[in-house]
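Structure provided below as structure tokens; questions to follow.
Only one protein chain is missing; all other protein chains are in place.
Let's turn to chain A:
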Amino acid sequence: MPDLLQIEHIRKTFPGVVALDSVSFSVAPGEIHTLLGENGAGKSTLMNILTGLYRPDRGRILYAGREVRFARPRASLACGIGMVHQHFMLVPAHSVFENILLALDGVPGFFSRRRLRDRIQQVIDEFDLDLDLDSPVWKLSIGAQQWIELIKLLMRDCRLLILDEPTAVLTPQESERLFAVLTRLREQGKSVIFISHKMREVMEISDRVTVLKKGRSLTTLARGDFDQARLAGLMIGDDQVPQWRKQSRVGDDVVLDIRDLSVRNDRGLADLDSCSLELKKGEILGIAGVAGNGQKALAEVLTGLKKAASGRIFAAGEDITHSSARSSYIAGIAHIPEDRKSIGIAPDLSVDDNLILKSFKQPGFRRWIFQDRAAIRRNAREKIAQFAIKAGPDGAPVRYLSGGNIQKVIIARELSEDPAVLVALYPTRGLDIGSAEYVHKVMADGAARGMSTLLISEDLDELLKICDRIAVMFRGRVVGCVDPRQTTREAIGLMMSGEEVA
């Protein structure tokens, strides 16, 4: 059977940057084709070309045997190429239904709302998703928002689906469900381009894998020809991956003691429902759970962005739930936020400035009311070297950095004051292997110095590898704690779906 999509020698440059050098691969009908590559390898640029956001400088795209040039996103959509982006393209204030409606073509001026709703509901039921069509999008978890993106494409009958790290927001069970959906789509003859760097998934789902490195397609391997080690080797090449070893040195002191804590959300429902947890000195405590089961609220209440409705938080024995000590204590908690671009950085300021966003008032960075620019620069140079940040030219706004480097800037800033507690939300989401390993190393090193970490992640492999203890959350409660050395992914997965384990 001829290929559905053929990409030949695509090149794309931006002023001063070669984003894609020469990329070729093809996707057959009914194939799940994985694109594997580090951040900055050119995956996103390539996908933006496929979806008509960018135009290539050179090379050809053949779709269903014809050469195509997509001038606009609509053109590629009209061909049946649909994409679920890493950053969702949704209108937060509109309802789920309205967002899906927005994505559909050919809806007549007068349409039967009910019939359309029924059609959408069919898709929702078919794939067993739990989605309220009338809820505004901003109230939904990120996981649920991704479903909307998927439904949009399924409603349009796309022939080629592109999924950019779709499992980053899903539980193992949900990922399994997604894979089942993808498998079913494959059986229907649809093609999928799957972008991921979680090896386990790549191994499980891919028919073929194309490895991208520095804007070039290195090779395409068919199922059976690739294994985890081979792919990792190709992907990383001769790049350095930081080495670290976990030393378990959990103390007896309880650094943070959360008792029956409840937090309400904008709808007045409990995001946290009498949740209890203990964090010990030097411990890395993992929080596993499906997105939207209270992990975010937990992080927000610990970092001062939300208030507790009831319950108590004790820090080193002192009650800090409401007292004035709370703000000063919270100032000492390092926080790696979930949405790094929207709350982690001031995009127009330089790397130097972003590195002191929290500590700019401290004596080291000021002389009387003036900033000590020399000290700030010195600090930046130190951090850039220490955390291997690729910062670009001096003074360049931080928004030009890649996702991994932005994350490093945030981590460098948050850890620079030797915090007693680190609350990290999905710190490796969207990072390449090297950067992710680096983040793990930083946390392990911190633990060795006595820093306690609350690590909220959806990547069970990550949790199992690095944590001393894993607490599983479901509907705002901790349903149980497990020892990563004595548990399995399956056991945790069951707990994530709400089953209490003795």
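The working rule: a contact is a pair of C-beta atoms (placed from the backbone, for glycine too) under 8 Å apart; a residue touches a chain by one contact, two chains touch by 3 or more; residues count from 1.
Following the convention adopted for this analysis, contacts and distances are computed from a predicted model.
Trainee: Looking only at the UniProt record of the hidden chain, which name from "YeeE/YedE family protein", "N-acetyltransferase domain-containing protein", "Fe-S cluster assembly protein SufB" or "ABC transporter permease" is the right one?
Mentor: "ABC transporter permease"
Trainee: Kindly state which of the options A:V123, A:L349 or A:A388 is in contact with the chain not pictured.
Mentor: A:L349
Trainee: Could you tell which one of A:F70, A:F97, A:W147 or A:F474 touches the chain left off the display?
Mentor: A:F70
Trainee: Counting contacts across the full complex, list the positions on chain A that touch the omitted chain.
Mentor: Interface residues of chain A facing the absent chain: 14-17, 54-55, 63, 66-72, 74-76, 78-79, 303, 305, 331, 335, 337, 342-349, 353, 357-358, 360-361, 365-366, 369-371, 373, 400.
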